[in-house]
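One chain of protein is taken out of this complex; the other chains stay put.
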C-alpha cells in the first residue's frame, strides 16, 4: 500500500501542471472570480491522520455540497417522512431541469438536484423561522467540521438571490404542487445562503468524516446519524451526487461523492477516509474537472474503490 | 459475524412465508407460467464455500441479467470503443423507454436498459454470424458457471420473438440513427435468445464470481477481465442495474446488482461473495420483489454493504 | 339561411336544459364561485345587428381571452419583432406546461399559452410603468368594446396573485433565459390583472369585431389593425386558441376562437360576425363545455365554418 501523504502530494503536483482545467462557473456572477489555477486536496483517514496538499486552507463556496448536510439535518428532524417529498432515484437530467418535475407532479427525483435540495430546505424551514433555520444549518456545519469560524459568503448569497431565476422557477413549480410549505422567498433565501457557505478542503473533509465511519466521527466520538442512515446517504451520493455525470463518477472514481459548482467535491471511502478536493474549473456536467481526475487517481493508487480491488 | 449458511437459510425461510410476493411478469407469455411461490438463494464466498437455500437448483429465465455478461463479452471484443455506442449514465426511465433515445440521437443511456443491451448485442454480432454469436454467448455463460448443461429456453425465445414489438421499435429507432449495424431481425434474434438463457441460482452465482474478485474466479484462477474492468462493470450495475429502481436498490441493498424480469437478481459483494436470488414476482419497477428484500436482509445481517458498516 | 336571432335564441334554450355543464374552474379560488347554470350568447354581424340570448349582460372574468387583445396591443407597439420572443406553433401541451420551455430555451410556443401571454405582457410593460401598462390595456378594451365601464375584478386578481405559483414558475424560467425583461413580479402583476378584466358577452363580442372585419370595426369605422394582421391573429387563434383542445375546436366548430378558464369564448366568423359565449363549466382541456357545443351548433346551422359549407 503506498503512503497516503505521498500519494496526495503526488496527485496535487500532477494537477498543478495540467493545462486542461475546465471552465469556471459563470452563472452565479460572484463565483466567476475564482482562480482557475487553484487546487486543494485533503484526505483524513480513520485514525484522524490528515494528508493535505495545495490550496487546502483556502475557503471556497461549497454550493451543492451543502445538500449532503441539509439532507442529514432534515432526516434528523423528520426521519423517513422526508422521502414522501423527495425521491431517491437518479434523474437522468441536468441539475436544474424542470421537465422531470412536471411529469412527476412536483416531486423531485432526489435530494441532490436543485429542486430536491430546495424541498429539503423547506422541510428544515418548517421547524424554524428563516433566520434560525439558517443558523441551525451553519452551526451544524461548524459542529461537524469542529470549526466555529465557518461562515456564509454574503456576496455569493446576494449574487444568487439576484440571478437565481431558474431556482425560483423550480420552487414556484413545487409550491404549485404543494411540495413546498413555506413562502417561496423564505425557502429560496435559506437555500441560497446555505449554498453560499464557504469552507476549506480541510474543514470539508473533517465535516464528512461521519459518513465514512458508520455515522460517527471517530476522533470526537460524536454519533451524528445511525450507521444505516450513513450508508443510505452514501448510496444516494453515489447514484445521484453528480447530476447527469453520476454514472461517470461511479465508473471512474468508484466512491460516493457530492460536487458543487464552486468546484469542490466531497468523497467518502467507507471505513477508510473522508476526502475533499477543490478546483474551480468545471466539466460539461458541472462537476470539478481536475477534482474528479484527482479522485480517480487517488482511488486507483490506494485501491479504495467500493467496487473492488 | 453471523454464520453465512445460517443467515441464508434464515432469510429463505422468512421469504417462504411472506404473503406479498409481487406480480409475475406477463408481457412475455411464456414467463407468466412461473410459480410465484418459488424462491432460491445462493451465496458463494471468496473461498468457494456455497451457501444455498430454497429453489437454488431450479432453472429460470435469466432475462436481463444476461446483459451483464454480454457487456463483459463485448468489452472483451471491442474494448472501450463500446462506450461510443452506449452511455453509462442512469436513465431515469423505465427499462423500455424510447423517449431518451429520441432526445439523445439513438445512443442508449447505458448497457442495462433494453436499448443499450440490444446495441451491445449488435456489437457482438458484428464479429460473428447470428448463430455463432449466440453460440459464443452461451459458451461464455457455460464457461463462467463451469457448467456445460446451461441452455436456451427456446419456448421463451419464441414467445418474445412473437411479442417483442417494443424491443423491435427500439432496435429500428437505433438503426435509423446508425447505432445498429446488422439487420434488425438478426440483432433482435440474438438478443431475445440470450435473454432466454435458463440458469439456476447456483449457476448464476458461480458465473458472477469474477465480478466479486477483481475479474478472476478465485477457485479456477481464470482471469475473465482486468481488475479495473470488473470494478467498472460493478459501478454500472450499481447505478443502472435496476432500471428506474436503481437508486432504491442501492439505498436498501447497497450492492451492485442486475435484475431480470424472470425474477432473478445477481448481486456482487466486492471481495466477499457472488450472490444469486430468484423469486418470480416483481415490484412496480420490474425487479424481483422478494429477491430485493432478501438481499437487503442479507447485506444488513452480514454487514456487506459497500457503503459502510 | 336561417334567421340569426332565432338561431341564437334556440341554441341558448337548448343549452339551458342540458344536465352536462362541465366543471367550474377551482384553481383560482375566486372563479369557483361562478354559477354553473349561467349561459350567455351574443352574435354581432357585419351590419352591427346584435343577436343576444341568456346571460348576455352578466360580467364574467375573461381570463385568457385577454391574451388576444394584449397580443394585438403588443404587435402594435413592437411589430413583428414580437415573434422573436414568442413562437406561433401549437404546443401540443396543456396551457400551463413548462416542459416545452425547457426544450426550447425559454421561448414559448405561442402567445396563447400562459408562458407566451406572460412574455407578451412583458413586452407591453417594457414601454410603460406597471400601473400605466395596465391602464393602457384596460383603456384598449374599453375602446374596442365602446364601453368605459369595463373594469378589473380586483378580487380575482388578488386571488390569482396569492395562488399563481405555476405562472410564477413559468415567468421565472423565462427570466432565466432572458425572455422576460422586467422584474418578474411586475410582469406577473400586470398579467394577473389583465386576466381579471370582467366583461359581458355583449362587450366581448363588440370588442372582437375588428377581427371579423379585416381589422376595422365596421360600425365605428375605427381601423384597429391592418387587414393582414387581423387575418394572422385569427390564424393563431385557430391553431392555438384552445390549448391542447385547439384541433378539436377547429374540427367541431370551424372558427378561430379563444377561450378562458372563466368559461368565456370569443369566436370570429371572418366577414360575417363576432361571437361571444359564456358558460362557466369547463371540459377536460379547460375550455367552456357548453360554450363549445353552442358554437358548434351555431356554425353548423348558419353554415359559417371557415372550412366550407
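For clarity, chains are labelled A, B and C in written order, and residue numbers in each chain start from 1.
In the analysis below, contacts are C-beta pairs under 8 Å (C-beta built on N, C-alpha and C of every residue); 3 or more make two chains touch, one makes a residue touch a chain.
No experiment lies behind these values; they were computed from the predicted model shown.
Considering the full assembly, C:89 is the residue among C:3, C:57 or C:89 that touches the omitted chain. Checked against the hidden chain, the listed residues C:21, C:67, C:109 or C:289 yield one contact partner: C:109.
The hidden chain makes contact, of the residues B:43, B:118, B:184 or B:268, with B:184. By the touch rule set out above, chain C reaches the unshown chain at residues 87-93, 100, 109-110, 211-214, 227-228, 230-232, 234-236, 238-240, 244-248, 250-251, 254, 256, 270-271, 300, 305-309. Considering the complete assembly, chain B touches the hidden chain via residues 97-99, 101-103, 165-166, 168-170, 172-173, 175-176, 184.
Note that only the chains that are shown with their structure count from here on.
Spacing of chain B relative to chain C, judged by their CA centroids, is 55 angstrom. Note on chain placement: the centre of chain A and the centre of chain C lie 47 Å apart, centres being C-alpha means.
Among all residues of chain C, none touch two or more other chains.
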